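Below is one structure. I have some questions about it.
Note that one protein chain is taken out, while the other chains of the complex remain in position.
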Amino acid sequence: MTLAFDLVLCAMIVGAAICAAVAGTIFAAAVFFIVYGIFVSLAWLRLDAFDVALAEAAMGAGLTGILLLRALGRMPASEDRPGPALAPALAGAGLALALGWAFLALPESAGLGPVVRNAAPGAGAENPVTAVLLAFRAWDTLLETIVLLAALLGVWALSRDEAWGLPPGLPQRVRPDGVLAGFGRILPPIGAVVGVYLVWAGTSRPGGAFQGGTVLAAVALLVSMAGLAQAPRVTSGALRLVLVAGPLVFLGMAFIGAVLSLWQPGAAFLALPEAHAKSLILGIELMLTLSIAVTLAALVAGPPEDRA
Amino acid sequence: MGDVFSVILTSAALLFYVAGTVGLIRFPDTHSRLHALTKADNLGLGLLILGLMAQADGWVTLGKLLLTWVLALIAAGAAAQLVARTALGDRR
Amino acid sequence: MNVTVLGLCGALLVGIGVFAFLWQRHLLRRVLAFNVIGSGIFLYLGAAGARGGAADPVPHALIITGIVVALSASALAVALVLAHLHASSATRLPEDEP
Partner (left out) sequence: MSGWFMFLATVLLLSLAGALWRVWSGPSQADRMMAAQLVGTGGVGVVLLLAAAGDWAMIDVAVVLALLAAFAAVAFVKAQTPQGAGDPEDDADG
């Protein structure tokens, strides 16, 4: 029965992907992509990757959809005809065949799962994925938060001179007693609780800073789309402080380890002291969540714009 | 007992889900298709959740099941209103 | 067996994404195709990590990182497409003009 489910699921995923690739209008392609994201998060559940499924659900159903539909709203409805299909089709088919062959030819391996699961409790997180993200491969996560900041700098660098200093995106105009405003009042409190819960639960259950941060970013975008609050100006000092707070706290902890290592064996750059690892990881996660949420919301909102 | 309850309610849920999809395919215009989506599908989800409650492994799961349905209802209600307005604009 | 199905599905998605990326001219559709390639690679990697029976948290953590980076790269790409549209009133690259 599970095999039948997996076969149907793969058929739906591949079908949605093909439709997104060949759909006649770009709007249809974008909607197919949103649907595709929902199916892919089901596939992650089938692989027992609950943390990944959460991230894909929050990104695919939430932020990517908002990003694409907002961009389409700014574009003329023109379609560009695709080029000749033969060479791209051959390239795609060849690559898929090669990858499929490589998958079947991979040698069996137990992977790093048992190693991580044995070491995770001592690292301060019972959820092995959180342990990998914030302890064993903390270096990757630290650099990733900086990549997010770099992407945001890139987006802001695209704003026109006249618009610089305004809030990200356009000012929103909404009927005060309408459905949109009402929806924007009901959902954000629930969404904020769910987002914080995901961070809180992330040390022992599926969840974590990225999933919680994405949910909070989507909630912030909804509040802005419903016209209930104005986003802060891009020149605001408070906004910039929140953007860098997470990476700064992360880096600060890393350097404390480096300084401790001068007289304490076992301490090192980015190594959290085992006695306080759990509370430190939670603290880093909370700060990271805040920064990730604000960075993602600003990324999706786009560069500051004036009405001109 | 709980299992029989679950089987009956989840079967009914599947019926409503399929009815919603059939309605989305067969109904003649945008606004009537909106009925299929918001009414049949959310009834399907509600029955499904009711049926699965008999299988829940604790109060937390029970609460999350209810939360899921409440969120789906709020979302469907608001989205249906807004999409219907937009579709009105499309036709003019 | 189930894991193999999902891994092969990932390989197929990469192929579909590469096809769409090369074939389509509209820049936003290329951003979409790029995301399909990305999620295909994630699925491939995740399935390869799950072959040992129990789920492997290391690829999962890598994939979560990848998903977030893919989203931020898409946001930057979309902003670039809109800036290009603003500057040249075109949604395709100059070398793709007929």
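Labels for the chains are A, B and C, by order of writing; each one numbers its residues from 1.
Note that a residue touches a chain if its C-beta (ideal position, glycine included) is under 8 Å from a C-beta of that chain, and two chains touch if they have at least 3 such contacts.
Since the structure is predicted, the reported quantities are computational estimates derived from the model, not experimental observations.
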Contact set of the excluded chain (shown chains only): A, B
Residue of A:F32, A:F136 or A:F210 in touch with the missing chain, whole complex considered: A:F32
Sole residue of A:A91, A:L149 or A:A201 that reaches the chain not shown, by the stated touch rule: A:A201
Residues of subunit B in contact with the chain not shown: 3, 6-7, 10-11, 13-14, 17-18, 20-22, 24-25, 30, 33-34, 37, 41-42, 44-45, 48-49, 52, 55-57, 61, 64-65, 67-69, 71-72, 74-76, 78-79, 82-91
Residues belonging to subunit A that touch the chain removed from view: 1-2, 4-5, 8-9, 12, 15-16, 19, 23, 27-28, 31-32, 34-35, 38-39, 41-42, 45-46, 48, 50, 53-54, 57-58, 61-62, 65-66, 69-70, 72-74, 170-175, 178-181, 183, 187, 190-191, 194, 198, 201, 205-207, 211, 215, 218, 221-222, 225-227, 307
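Following the convention adopted for this analysis, only the chains that are shown with their structure count from here on.
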Chain contact graph, described as a line, ring, star, complete graph or other shape: line
Chain pair with more C-beta contacts, A-B versus A-C: A-C
Rounded Å distance between subunit B and subunit C, as computed from the means of their C-alpha atoms: 31
For subunit A paired with subunit C, centre-to-centre distance based on mean C-alpha positions, whole Å: 14
Parts of subunit A lying in touch with subunit C, wherever the complex brings them together: 2-3, 6-7, 10, 13-14, 17-18, 20-22, 26, 29-30, 33, 36-37, 40, 43-44, 46-49, 51-52, 55-56, 59, 63-64, 67-68, 71-72, 74-76, 78-83, 85, 87-89, 91-97, 99-100, 102-104, 106, 108-114, 116-117, 120, 128-129, 131-133, 136-137, 140-141, 144, 147-148, 151-152, 154-155, 158, 160, 208, 210-211, 214, 292, 295-296, 299-300, 302-303
Residues of subunit C defined as touching subunit A within the complex: 1-26, 28-29, 32-33, 35-36, 39-40, 42-44, 46-65, 67-69, 71-76, 78-83, 85-86, 91-92, 96
Subunit A partner contacts - residues on subunit B that touch it in the complex: 67, 71, 74-75, 78, 81-82
